[in-house]
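With one protein chain held back, the other chains of the complex are shown just where they sit.
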Amino acid sequence: MSRNWVQAIPSPEAYWINRVLYDTQHKPAEMARFDADPAAYCRDMPLTEAAKAHLAGPDIGQLYLAGANPYLLRAHCLHLRIPEADYLGALRAVAEDPAGG
Amino acid sequence: MSRNWVQAIPSPEAYWINRVLYDTQHKPAEMARFDADPAAYCRDMPLTEAAKAHLAGPDIGQLYLAGANPYLLRAHCLHLRIPEADYLGALRAVAEDPAGG
Amino acid sequence: MAEIVGVFAASHTPVMLNFPGLIAEGDLAEVQAGFAELGRRIAACRAQAIVVISDDHMHNFFLDNLPAFAIGAAEGYETPIEAWLKADKRVLPGDPVLGAYLVGEAYEAGFDPALSLNLTLDHGTLTPLELAGVDRTTPIVPVLVNCVQPPLPTMRRCLELGGFLGRALRVYTGVDRVAVLATGGLSHDVGTPRMGLVNEAFDRGFLNHLGGGDAAALLDFATRQVNEAGNGAEEVRMWLTAHGIAGPGGLDVIYYKGLPDWYAGIGVAQWRLET
Partner (left out) sequence: MAEIVGVFAASHTPVMLNFPGLIAEGDLAEVQAGFAELGRRIAACRAQAIVVISDDHMHNFFLDNLPAFAIGAAEGYETPIEAWLKADKRVLPGDPVLGAYLVGEAYEAGFDPALSLNLTLDHGTLTPLELAGVDRTTPIVPVLVNCVQPPLPTMRRCLELGGFLGRALRVYTGVDRVAVLATGGLSHDVGTPRMGLVNEAFDRGFLNHLGGGDAAALLDFATRQVNEAGNGAEEVRMWLTAHGIAGPGGLDVIYYKGLPDWYAGIGVAQWRLET
């Protein structure tokens, strides 16, 4: 059966991923700092090493699976000007059932 | 009969007074800017002229009557190092019943 | 005592404003006609205030303090918060007295919404108002329901919130005429592997249940089926809240079509009010 959400409540790792996504979208200075060097921005956050790598990539599919809020992640990808087909493709590549069920 | 609160819900004026008190207490850069020149800090906020004057003073009694949250106002006065007797005196001076009833 | 002069619901999506032309010309004309009809009906209500029930898409609220329900009591609301949304920056006028009344009555009635005196509203509230061309001077009261980040309030609780809102509005003496607009849904996915799918069977089943008189069946359907309809379909909570306000008088579906190129099942509807 399909499910709408990866996590019933954000894990600690997901909290910090979402914190990065939220802060950068809502505070221009944070966004500028992130854009200048995503890896450096993440370095001092209490993120897991995996999350740091996924954010710096970005690895959209892995961020989704790790509990990134889908709305925050979508807005982040719009900001990064990731082409829509690439964005959708990255998500679909991690679907349990590629038919979308 | 005495009442615990001046306002049942913050007025728009009280919202912005409290916004100044809250932001300065919780954001060091805001506090530094306020401390450097309270009147200048308030100038660009959507405060009433009366509220700007009360904050710049500060006029503790008038801020209380205007709906400043008592917890935020107390912490603000502690930050300003207002002597406890002066602080209490300013509040008592605006009491409806000076006996405190 | 206020009369509830109209209860409406409409889907929202940023695509409506940013890329309307992604759907076929005929579809675009039809959906625009549906929203125009919504606008005419809202205007005909001559409401003195509109309670707009929507969700915050992780702009005003975050995981540090994520309310199940929030009610606005500000004099005005800047909008939109999304820099990328193709809409005029403007201020929606608020009705702070009605907002404060609803928060206070909620606390008396056993509901625990957060109070908000400052919100910058997002496309959820704005886009249906824009597309329907709702008069820009009518004050609103935003009611925000968490549909975007679990844990979510239950479908049942959202219906119950509507029941409370209906009772509170009907005994409010501050205005004579209040309208209600719920926004969100129907089936869609945002930022999931299913994004782009719609589930017309879910949408039509849900609309049918709203039109029927069986609240238990409605809640059972929404609760059990929502996972087949996408994370965006969690926004049917707003339709349930509107249903709780309106009561089981029936639903007039002004427009419905699944529009995968807009990423959503788009519905526009009005409840028939028992008189």
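Which chain is which? They are A, B and C, in the order written, and residues in each are numbered from 1.
Basically, contacts are C-beta pairs under 8 Å (C-beta built on N, C-alpha and C of every residue); 3 or more make two chains touch, one makes a residue touch a chain.
Remember, it's a predicted structure, so these values are computed and weren't measured experimentally.
K.L.:
Check each of C:A49, C:L66, C:M195 or C:V268 against the chain that is not shown and name the one that touches it.
P.N.:
Of the listed residues, the one touching the omitted chain is C:L66.
K.L.:
From the list C:P153, C:G205 or C:G250, which touches the chain that is not on show?
P.N.:
Residue touching the absent chain, from the options given: C:P153.
K.L.:
List every residue of chain C that touches the chain not included in the displayed model.
P.N.:
The missing chain touches chain C at positions 60-61, 63-70, 100, 103-104, 107-108, 110-119, 151-154, 157, 160.
K.L.:
For review purposes, identify every residue of chain A that touches the missing chain, sorted by number.
P.N.:
Those residues of chain A that touch the unshown chain are 8-10, 12, 15, 19.
K.L.:
For chain B, enumerate the residues touching the unshown chain of the complex.
P.N.:
Touching the missing chain: residues 1-5, 7-10, 15, 18-19, 22, 26, 64, 69-75, 78-79, 88, 91-92, 94-96, 100.
One rule holds for everything that comes next: only the chains that are shown with their structure count from here on.
K.L.:
From the C-alpha centre of chain A to that of chain C, how far is it in Å?
P.N.:
It comes to 27 Å between the two C-alpha centres.
K.L.:
Residues of chain A that contact two or more other chains, please.
P.N.:
Touching at least two other chains: none.
K.L.:
Using the touch definition from the top, which residues of chain C touch two or more other chains?
P.N.:
Touching at least two other chains: none.
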